[in-house]
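Presented below is the structure to which this report refers.
Left out: one protein chain. Kept in place: all the others.
For chain A:
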Amino acid sequence: VLHTTRPLHTTLQRLAPLPPLPEKGGEVRYGLIPEEFFQFLYPKTGVTGPYMLGTGLLLYFLSKEIYVINHETVAAACILSVIIYGVKKYGSDVAAFADKLNEEKIAKALAVKNEAIKDLEAAIEQEKKEQWRAEGHTYLFDAKRNNIVMLLETNYRERLLTVYNEVKKRLDYQVAMQNLKRQKEQDHMIQWVEKNVVQSITPQQQKESIAKCILDLKALSKSAQAAV
């Protein structure tokens, strides 16, 4: 809510848009007397009233010498005739020239206005395009979000693999230790048993066993010879 001391721009401004100029000026008869005068006298005196009034006034001024005829009258008559001849002959040409000037001015202003309207419309088009582009940002952000999620997943799985490998290495070490230990124990025991057995064989037993072997061999050789 805007706090102001007076209302802002509630109505159209007083001078905008300007009303267009009237096409023709007020009606004037003989270039000197406005039509309103003739209309003013029409109800009472009809059409010829003002002319009668004019003639009567003129004769009155002349006869009473309120208007004195002197050299200036002749000069005025000559000047007036020249002016009227000039206006009648070249009036329309001058009017056309002035109208052309006006047309050019108006055309220039109109061109400026159309140019401004075209520029503003192009700016509106650009703005709409930018808004459409801004809508596409949601897709961009979705793709980026997917990328990030995938990175996180990959990272998580890599670390999981690392953990698995490390744990496996430690467990393998323990298993190898146990195997080694058992192996060593076995070897040691076998050696000890052999050593003791070899030690326990006394020379007497050795002789007896050798004699037995010889007897066995003889027996075998006999049976083998028999077989052959």
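The criterion applied here is as follows: a contact is a pair of C-beta atoms (placed from the backbone, for glycine too) under 8 Å apart; a residue touches a chain by one contact, two chains touch by 3 or more; residues count from 1.
Throughout what follows, contacts and distances are computed from a predicted model.
Novice: What does the UniProt entry say the missing chain is called, choosing from "F264 bisphosphatase", "DNA polymerase delta subunit 4", "ATPK synthase" or "AP complex subunit sigma"?
Specialist: So the chain that does not appear here would be "ATPK synthase", according to UniProt.
Novice: Where the complex has a chain not shown, which of A:22, A:43, A:136 or A:203 is the residue touching it?
Specialist: A:22
Novice: Sort through A:2, A:32, A:198 or A:226 and give me the one touching the missing partner chain.
Specialist: In the complete complex, the chain left out is touched by residue A:32.
Novice: Which listed residue, A:71, A:89, A:133 or A:169, touches the chain dropped from view?
Specialist: Touching the chain that is not displayed is residue A:71.
Novice: Please pick, from A:87, A:175 or A:220, the residue that touches the omitted chain in the full complex.
Specialist: Answering carefully, the residue with contact to the hidden chain is A:87.
Novice: Over the whole complex, note the residues of chain A touching the chain we left out.
Specialist: Contacting residues on chain A, toward the hidden partner: 21-26, 28, 31-32, 34, 65, 67-68, 70-72, 76, 87, 91, 95, 99, 102.
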